[in-house]
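Yeah, one chain of the complex is gone here, protein chain that is, but the others are all in their spots.
Here the chain labels run A and B in written order, and each chain numbers its own residues starting at 1.
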Amino acid sequence: MSLRTRLTRIWEFLIEKAILLAGLACVLFVVLIFVFLLREGLRTFSHISLGDFLLGRKWYPISSPPRFGILSMICGSGMVTLGAALLGVPLGLASAIYISEVAPPRLKEVLKTGIELLAAIPSVVIGFVGITVVVPFLRVAFDLPTGQTALAGAILLSLMAMPTTVSIAEDAISSVPRRYREAALALGATHWEYIYRVALKAAAPGIVAAVMLGIGRVIGETMAVMMVTGNAALIPHSLLQPVRTMTATIAAEMGETVKGSDHYAALFAIGIVLFAITFLINFVADSFLHRSRVTLR
Amino acid sequence: MTDLATTPDHIQVADLAVSYGRHPALGPLSLTVRRNEILSIIGPANAGKSTFLRTLNRMIDLTPHVQASGQVLLEGEDVLQMRDVAALRRRVGIVFALPLALPLSIFDNVAYGPRHHGLVPRKEMPGLVEQCLRQAFLWDEVKDRLKEPALNLSGGQQQRLCIARTLAVRPEVLLFDEPCSGLDPVSTAMVEETMQELKSDYTLVLVTNLTAQAARVSDRTAFFLSGELVELDDTAKIFTAPSDQRTEDYIRGRFG
Partner (left out) sequence: MTSVTKQKIAFTILGGITVLVALPVLLIVGVIVKHGLGAISWEFLSTAPSDGMREGGIFPAIVGTCCLVVTAVVVAVPLGVFAAIFLNEYAGDNWLTRLVRLAIINLAGVPSVVYGLFGLGLFVVVLKFGASILAGGLTLALMNLPVIVTASKEALDAVPQTFREVSLSLGVSKWKTIRHLVLPNAIPGILTGIILEVSRAAGETAPILFTAAAFYLPGLPQSIFSQVMALPSHLYAISTQVPNISLETRYGTALVLLALVFIVNSFAIFLRARLRAKRRW
């Protein structure tokens, strides 16, 4: 074997090991993220029980003694997410149906590009437009002391979830096999009857995944929400009250804590809760996506 | 080792069995391929013809969960045990069923293999490319447009380009996996003529679903059925006086 071939062999061996390592690195990062959150966050539970943390109503991180209850934030995140889902899911699904089934080809391309551009707008810019346009509007429209409310957050978030929901749902509806359509139309169904009797049912797993991934995006969203929801750590009773989400709490307070303090650890503990929620959502959504691919093959 | 080159057997297959996962696909079967002959393999679908062919240069490795047992001796060396599969595939080239030109120019398609093996210096590449295109009877049709994308060629031309590309790595055995299944009769005739010409320099194994093609080009013919080798004999004998009833049924059926 010549020197050249031998060097090539060694080079290829090294490259292939590097490729394997890159794959393993992705696993490592997830593990690292989890380990770091646990390492910093678990200390919280040495002085407060998990139940008191999750269900405590008071968040006074810097008074003495400090209180670390995040129920108001869980409710805040929950309310904003619910509001965004109520607004965004029907609108998003309707657009997905229109884009995949009804729109003429050229309009379809324009709409898809528009949705893509919406996805590209940084969340801080959406938050900025939220403060300058949406918040004042809500204050006047509902005659509120402040427009910084859960509703403002829900409106912005429904917008931000739109690209994810629409594109995945559109994909699912478009990939319903042709023969279903042909069979339905041959039996005398109108195009619309085909859509809601056949296509939506066949694409159901993909649509569920689209909604879940949209919600996953909403729960984790930080900047826009932080800028428009008022950030009051109170348990909200309506969409027209200020709320504070888990993500906003971390982003707003992390800059001011002493590293290694109980407050610092508590913010990491919130991170663990967020990580767990989004992990679960994405995992389930992916299994739905997988199922939709299998059934539509 | 000394008298290997003088024995007539180029490839000796002994007790070869191949399975995909738990599904047996082939064998166990034994046969030999002689030097400078064209051996045809005929049989209905799912007879294991392609599996057999792809075992000879270990292309079956690309199929997941595949297992092969037994021996496939190429010049006395067991193909199934070889660790350097790339070197094996340079010795045993394959031409696929569909003409698969790479998205490169005509020249680069032929030069693709030798270039990556560093087979000839850069200066000599045009000569090698010309030689291989001539061997595949394609040179006259493409000599003025070697820089054009190979995908512009017709199906028959692409298939001959694939033969030239396989020849360019200087193999000793050529495997043809239903090479004419996508071609019109004229192109088929040209490919068959090419095979006849190549016989003097190479050993050829041809899998075909055109029974008449086997009768036209091959020296010996093997009949496969459900993964089993039913019969292997001189082509003339197989087509006139097969010793197995199943062979006769198949050939009769095909000829009507």
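We take it that contacts are C-beta pairs under 8 Å (C-beta built on N, C-alpha and C of every residue); 3 or more make two chains touch, one makes a residue touch a chain.
Keep in mind it's a predicted model, so treat the numbers as computed, not measured.
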Residue of A:54, A:103, A:185 or A:234 touching the missing chain in the full complex: A:103
Which residue of B:64, B:121 or B:185 touches the chain not shown here: B:64
Touching residue (missing chain; options A:44, A:149, A:167 or A:247): A:247
Chain A residues touching the omitted chain (full complex): 8, 12, 15-16, 18-27, 29-30, 32-33, 36-37, 39-40, 90-92, 94-95, 97-99, 102-103, 111, 113-118, 120-129, 131-133, 159, 162, 166, 190-193, 196, 213, 216, 219-223, 227, 247, 250-251, 254-255, 259, 267-268, 271, 274-275, 278-279, 281-283, 286
For chain B, the residues touching the chain missing from this view: 57, 59, 62, 64, 86-91, 93-94, 96, 98, 100, 102-103, 112-113, 116-117, 149, 151, 162, 165-166, 169
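Please note the rule applied: only the chains that are shown with their structure count from here on.
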Euclidean distance of C-alpha centroids - chain A vs chain B, Å: 54
